[in-house]
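Below you'll find the structure, written out as structure tokens, and then a few comments.
Here the complex is missing a single protein chain, while all its other protein chains stay put.
Let's turn to chain A:
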Amino acid sequence: MTDNTANTASDGPMLAADGTTLKSSLNRALRRQKLRALMLIAPLLIFVLLTFIAPIADMLFRSVENQIVSETLPRTTAALADWDATGDTAPPEPVFKDLYEDMFIAKERKLHTRLGSRLNYELTGVSSLFRKSGRKVEDMGEVYQDQFEDLNKFWKKGENWNVLMGTSSWLAAQNAWDKASKTAQPTLEIKPEIAALLPQTAQMFTLFAEFVQVDENDNLAKEDPWAIVYSALYDDLTAGANVAGYSGEGAAELQEAAAAVSSFETVDFTAAFTKIDKDWASVDVWRTLQVYSPEFTAGYFLNAVDMQKTIDGPEMRPENEQLYLKLFVRTLFMSLVITGSCILLGYPVGFILANLPARTANLLMILVLLPFWTSLLVRTSAWKVMLQQQGVVNDTLVWLGVVADDSRLALINNQTGTIIAMTHILLPFMILPLYSVMKTIPPSYLRAAKSLGATNWTAFWRVYFPQSVPGIGAGSILVFILSIGYYITPEIVGGTTGTFISNRIAYHISSSLNWGLAAALGAILLAVVLGLYWAYDRIVGIDNVKLGG
């Protein structure tokens, strides 16, 4: 007496009326439907991509992005690549010279303080070091500038430099340019023979010209070159540039200078920087610079788990600087406790709601939903009033004689406060899925269990409870994920021991402006949530999550 479904499977794929396989003609029929469906959801899809996926992608990028170091100090970071950081001596003089040039340009562009704050996350003191050095770096190379200018007045004037460096066609255009005309300045074109003869000078002058012409929009003819242009010229000339072979404008002055440079007073950049701050002589600063010179770094992530980069690879920070791991553990632990208390408090409520007559259930449901209609801030602040030492709860306990007046409970500005307030705030998110799942469990199951001989408890535990698990799952995921990223409530009632990782993220975003670290913390949080979600799927099965019938 078994229901036998006769299976008349024939060999080979089924054919549709026109001879194509049934499968392909079905696919064809479905494709247009799918396309139409896709077009209907396209606006939302784009919206979600722009407002959800893109920010997350940006955050993930920020958590590893580190271009600021190599962009601000391109020469220094390149030179540092060869430096052996394991030793205990600062890098050699050429690196200091590169630092001088980078610093000079950064200072002109006002970028050095930004880099200083960035590196200060990794090594405290770098910020002030950079600010101080930036102020003094301008004077450092003036030794060469003064000597060139003393040698010949020719070197003093910006226009002479233009004549020396620029092509004649550009020069004509530049001289004809009028700032008032509001047109763009003709971009400097270096003479090819000069570029070959004085490569460093040409490079520095180009940078200078670009800065003046584009960043400042000043007339290049009226500006005197940077000190680093002079030091570059000194370098080119001492490097043995064959000025004798040059016959263009300024050839005489060049030859004169080439003859004179050998007797020039030189600058010791190592000493100069060390004079500004002796930190430049210590390897720590240089190690930090070297470690953070790549364009992408794991540094924020290491920071976010209380580790730091050292020359020996990542290692834990000293005990007294550790913060984030503890916060992560606390966040997870407290979220679990909150989820647990939501289950304990919400389950009976859901059960009662699901088993009451519709009218009463609706009334109670309004009470459950009531908190949604009140501002979150108001509710949280109300808890502050309720839970403080002289608050309603403590007063009642004292009045009842449960606690003595002089040993009132500390219920706020600690973990207890956060747990109480957040359980209250997140409770509806547990009750609603529980209710909607329980609503679909017919009372006849309980009756059946009892008629089969189960006591009330056994019937509940073996028959009702397993069927309500999807509701618990859905509620728990909701509450847990919401609480893991909660910010306002712990901020208000959490004090120092009851705050979450999200409060730290908010701090880094709005106060310390360390967005990279905030992004790394956020990314870890995201990974933890996804990991837990995955674990939940493996253990319970995500199909077992039900938000309703």
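In this section, a contact is a pair of C-beta atoms (placed from the backbone, for glycine too) under 8 Å apart; a residue touches a chain by one contact, two chains touch by 3 or more; residues count from 1.
Keep this in mind: contacts and distances are computed from a predicted model.
Enquirer: Tell me the UniProt name of the left-out chain, picking from "8-amino-7-oxononanoate synthase", "Carbon monoxide dehydrogenase", "Spermidine/putrescine import ATP-binding protein PotA" or "Thiosulfate oxidation carrier complex protein SoxZ".
Expert: "Spermidine/putrescine import ATP-binding protein PotA"
Enquirer: Would you mind spotting which of A:Q33, A:S407 or A:S444 touches the chain that isn't drawn?
Expert: Hidden-chain contact among the options goes to A:S444.
Enquirer: Of A:S70, A:Q467 or A:S512, which sits in contact with the chain we cannot see?
Expert: From the options A:S70, A:Q467 or A:S512, the contact with the absent chain belongs to A:Q467.
Enquirer: Can you name the residues of chain A that touch the chain not displayed here?
Expert: The list for chain A reads 1-3, 442, 444-445, 447-456, 458-459, 462-463, 466-467.
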